[in-house]
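What follows is chain A.
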Amino acid sequence: MTGVFSYLVFFLVIALILGVAVLGLNLQWGFTGLFNAGVAGFMAVGGYAAAILIGPSRDAVAGGFELPFVVGLAGAMAAAGAAAAVVGVATLRLREEYLAVATFGIAISIQLVALNWEYLTGGTLGLIGIPNPAAQLADGPLARNVLYLGIVLAAAGLAYAGLGRIVQSPWGRTLKAIREDETAAASLGKNPVRLRLEAFVLGSAIMGLAGGLYVGFIGYVSPFDFQPILTFQIWTMLIVGGSANNRGALLGAVLVWAIWTTSGFIVSKVVPPDLQAQSGALQAVLIGLLLVAMLLFRPRGLIGEEEHVSRHVRP
Partner candidate 1 sequence: MSGALLRAEGVVAGYRPDSPILHGVSAEVGRGEVVTIIGPNGAGKSTLVKAIAGLVAVSDGSIRLAGNEIANTPAHRLPARGVAYVPQTDNVFGTLTVHENLRLGAAPLPRRAAARRFDAAYAAFPVLGERRDRKAHVLSGGQRQMLALARALVPEPELILLDEPTAGLAPRVAAEVLALVRGLAARGVAVLMVEQNARAALGVSDRGYVLVEGRNRLEGRAAEIAANADLGAVFLGRRPPVRRPAPRAGAG
Partner candidate 2 sequence: MFLQHVADGILSGAIISLGAIGLTLTMRILRFANFAHSELLTWGAYSALVFVGFFMAMDEALGGPIGPLSFGWALVAAAVLAGGLTAAVALLLDRVVFARLRGHAGHMTLVFASFGVALLVRNVILMGFGPDPFYYSNELQIAVRVGAVRVMPDQIFVLGLTAVLVVLLHLFMTRSRTGVHMRAVAENPSLARTSGVDVDAIVRWTWVIGATGAAVAGVLYGLTVQLRPELGFSLILPLFAAAILGGTGSLYGAVIGGLVVGLSENLSVMVIPSGYKPAVPFLLILAILYFRPQGLFGEPR
């Protein structure tokens, strides 16, 4: 029974961390219509930033500032936001496809930096020994994980509440108007470039937060934690849950992560261990099918967009 419980805790920690990233993506795609093909890259930037800020000091590697976890998370958000600003300034004025291409490119480039800039990232070995903030307060792995789940819940709750509030603010209303009709919004006095950039940077910062939470939980960071498949998983979570709906985003995260881990479990029982790569591929095919099928047959996701007026105006 404790086995099931501890697995459930572990499952929820990861699912909710991914859920935070999905919330960030939802701000970009769901509420602003920005296509970010480099989610994993922005999470990686956050993960590494957090690791450098909170990790132990080491020879031959930068960082090791041993700062508090919260500072690490703030740094994760700032670093991912800054990366987004660089890409956004170049592409947000142009055809929307170019943002997709550029974000895809930055994710690849970030991975290259992670692999090659050993002084900063530890190269292929990554950065290890990142202190888990829950470990200092709890004894034993289960208690630690439960406590960390609390941290993740708090972070996800904050992101959810904060985003919920901001998308219903005049800021969010303007964002939505720009998504619907940029020309009309501009001729009603709104500056599309500024707002898009803000939403893109904020969404990416939230992805960075997810990256920081992930690193704090598993205790190390390496280039192999933020593979391109992660971007697909997060996209699928958003599409399954229903974009432009934050409840849908979290629901999609838990649901798709459940499908992913269950399928991984089944595949590992069925496929011989020497065909590991193939079993991973089978899982990826499942995700791909799910994404395409949702787009074709239920494009609004499980929970579609909600109609909401400014939060100060609800009856």
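Basis for inclusion: all candidates are chains of the complex that A comes from, given by their letters.
Descriptive notes on the structure:
By definition in this document, a contact is a pair of C-beta atoms (placed from the backbone, for glycine too) under 8 Å apart; a residue touches a chain by one contact, two chains touch by 3 or more; residues count from 1.
Values in this document were obtained by computation on a predicted structure and should not be read as measured data.
This complex places chain A in touch with one candidate out of 1 or 2, and it is 2. Residue ranges on chain A touching candidate 2, taken from their complex, read 33, 35, 37, 87, 90-91, 94, 96-98, 100-102, 104-106, 108-109, 112-113, 115-116, 228-229, 232, 235, 239, 275, 277-278, 280-282, 284-285, 287-289, 291-292, 295-296, 299.
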